[in-house]
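Complex shown without one protein chain; remaining protein chains in place.
The block that comes next holds chain A.
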Amino acid sequence: MFECLFEQASLLKKICEAIKELTDQACFEVSGTGISLQAMDSSHVSLVSFLLRNEHFSQFRCDRNLTLGLNLKMITKILKTAGNEDRVTLRAEDDGDHLVMVIESKTGNKISSYEVKMLDIDQQAFGVNETDYKASTKMSSEEFQRICHDLLVVGDTVSIEMTKDGITFSVSGTETSGCITCRQSGTVDDESVGTEITLQEPMNLSFALKFLNLFTKATPLSNSVSIEMSADQPLCIHYDIGDMGNIRYFLAPKIDDEEGAGAAGAPAAAPTEAAGGDDE
């Protein structure tokens, strides 16, 4: 059987919030090493993966590896009934078809128990190659969230440029364009997180803001975020969950339409040789 105890419901809440925008249903894999998950949005543009290592749970038991197919919307609703300080236990039998969630109030006087039916999910998973990213920026997660949110006013595609001086987010819409630059700064003081850039070569790629805004749902999990890019690779947005694990998002870039650029002035349609009765 599998059993683990979250001392604070808030952690599990935040994790579910960070994933449920991308997919309604997901497979949680539990093994002797911890809990992990990989899920994609329906159009296969983005992917989220997270890991929580077993040794950071106050109780963790897993007799055999299980893959738990769960409805995240339902799990989130149940977690809403728990206070942030409540303790949550997850339990699943090796051959059961449901997950048991036990929510214990801080004082221990109230115990709620929920059974959630598990789903048959055929999920597609990628082998993500561990790329050595050519450019990466570590910055305040709240700042990043704000930038993604603010730029959505202007347009839906952001180009992210990293140079040795800083990271620039620029958006151009039909009538407006805008850009926000965060300069390389290092840590300013103990409280706030500065912007640190590690660069092998400058990088400039375009992404859909819609997805970046979904990723920033993970902001409450960490006060810093790493943005990592390489040419011809998906963007990686990386949040550490304390020292317990991490949550990472991958996003396929937007690519300029070659034909669009090439054929701008060229004759519109290109029917084949057989096209005989062309009008005009």
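Here is the rule we go by: a residue touches a chain if its C-beta (ideal position, glycine included) is under 8 Å from a C-beta of that chain, and two chains touch if they have at least 3 such contacts; residues count from 1.
One rule holds in what follows: contacts and distances are computed from a predicted model.
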* Which protein name, taken from UniProt, belongs to the chain you can't see among "Flap endonuclease 1", "Glycosylphosphatidylinositol anchor biosynthesis protein 11", "Prenyltransferase alpha-alpha toroid domain-containing protein" or "Exoribonuclease phosphorolytic domain-containing protein"? -> "Flap endonuclease 1"
* Options A:Q8, A:S206 or A:N223, residue touching the unrepresented chain -> A:S206
* Omitted-chain contact residue, chosen from A:Q8, A:T33, A:T76 or A:T168 -> A:T33
* Interface with the unshown chain - residue positions in chain A -> 27, 31-34, 36, 38, 40, 42-47, 49, 51, 53-55, 57, 59-69, 92, 94-95, 97, 118-130, 157, 174, 206, 208, 232-234, 250, 252-257, 259-260, 262-280
